[in-house]
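Beneath this line is the structure, given in structure tokens, with notes to follow.
Complex shown without one protein chain; remaining protein chains in place.
This part shows chain A:
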Amino acid sequence: MNDQGLGSYFQFSNVDWGNMLSATWETVWLTVGSMIVVAILGIALGLLLFETTNSHNFLVRALNWIVSLFVNVFRSIPFIILIVLLLPITQKIVGTIIGPRAALPSLIISAAPFYARMVELAFHELDHGVIEAAESMGATRWQIIRKVLLPESMPALVSGITVTTISLIGYTAMAGAIGAGGLGNLAYQDGFQSNNNAITLVATVIIVIIVFIFQFIGDIAVRHIDKRVN
């Protein structure tokens, strides 16, 4: 019954729309869930990197070096290898290596360092004069972080998390291929392995739509926040 030619892409009668919907839902919550954790962790790590740069204190410099090394190492490991590498740890933390929840640790650990570097860069790009002005008013370090660094770099932070989220969507599909569920899993199991190209096509289109939606939301948010141009 399965046509092996190009026409197979359009045999939509083979698509189980119920499965497709639940897979879409899995992908969305995997993405949003890991995005929230990545945003928090990335900003915290980025702040730590920024605040410990160029310190005169030896211990602070050592901390910067360690965090920096951690970030660089985990940013360099290809995601597909990272998942396999983290399997024992995932088993310990989540209790299983199958299903959407099992994908979360590796998604977060691979994306957070990536975002942390963007956050650090965003802070470095701020006009130092503004920070100096806050210092001259007697602001504490914490006040400067809360009232200057974060709000002043918000457009860069938001566009950074948009880019990170989009690559997260790609990662969820990869994670899906090795059993994490979601559209990637569906495309691989029900599409590729069952010779059902229509399912692969539909899953692809839905992923593209999800990417577009996140990009759109990110762009709107940046435009709304950025008051530098009128």
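In the analysis below, a contact is a pair of C-beta atoms (placed from the backbone, for glycine too) under 8 Å apart; a residue touches a chain by one contact, two chains touch by 3 or more; residues count from 1.
Note that in this section contacts and distances are computed from a predicted model.
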Between "Methionine ABC transporter ATP-binding protein", "YciI family protein", "Beta-lactamase class A" or "3-oxoacyl-[acyl-carrier protein] reductase", choose the name on the UniProt record of the chain that's been left out. "Methionine ABC transporter ATP-binding protein"
Using the touch definition from the top, which of A:139, A:163, A:177 or A:221 touches the missing chain? A:139
Just to verify: which one of A:92, A:147 or A:223 makes contact with the chain not shown? A:147
In chain A, positions touching the absent partner: 127, 129-130, 132-140, 143, 147-148, 151-152, 154, 225, 227-230
